[in-house]
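Following: one structure in structure tokens, then a few remarks.
Here the complex is missing a single protein chain, while all its other protein chains stay put.
Take a look at chain A:
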Amino acid sequence: MIAKKVLLVGNFGVGKTSLIRRFVLNQFSEDYISTIGVRVSSKVVAYENQEIKLLIWDVAGTSGDEKIPKAYFLGASAAMFVFDVSREETYLTIDQHLASIKALSGLQNITIVGNKKDLLSKDELEAVLAKITVKIDLITSAKEDENVEDAFLKLTAQALK
């Protein structure tokens, strides 16, 4: 079986761990236990008739322009940048963040995911998306299990490219 290392990065508290928990265990918790360092989970996914083992690195959230250790990106096949649609500071400088992640990881494409969709109304969400200049891949809710599977499939596809 092919195994691929993928990474989830983004501001603290945006819901990286929650997305992984939903995807791997199909569970959700309102409690916020901030990740320290890295947590690695694994899940076998079926993608285009083949089985792929994803090793998902859940990297502790950053704040401001804090850098992620370069070593974490080594050997990664894909990365997902997660922001929180309900917190402006998590997407305001998204361009800079992406540029820095691309430079660190050497990855060309980063899957971009806006999480906590359930906290905004349709109109509010549209207003937020209008402010973001980069192309967003998926808007998710770990809490209500919306688009989570799709977000990881997108990431898998990215990893296999």
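Convention: contacts are C-beta pairs under 8 Å (C-beta built on N, C-alpha and C of every residue); 3 or more make two chains touch, one makes a residue touch a chain; residues count from 1.
In this section, contacts and distances are computed from a predicted model.
Peer 1: Name the absent chain as its UniProt record does, using one of the following: "Amino acid ABC transporter", "sn-glycerol-3-phosphate transport system permease protein UgpE", "Cell envelope biogenesis protein OmpA" or "Cytochrome c peroxidase".
Peer 2: For the chain missing from the view, the UniProt record says "Cell envelope biogenesis protein OmpA".
Peer 1: Hey, which of A:L55, A:L98 or A:L160 is the one touching the hidden chain?
Peer 2: A:L55
Peer 1: Touching the absent chain in the whole complex: find that residue among A:A3, A:L92 or A:V134.
Peer 2: Spelled out, the listed residue whose C-beta touches the missing chain is A:A3.
Peer 1: Pick out the residues on chain A that sit against the missing chain.
Peer 2: Within chain A, the residues touching the omitted chain are 3-5, 37-42, 53, 55, 57, 69-72, 74-77.
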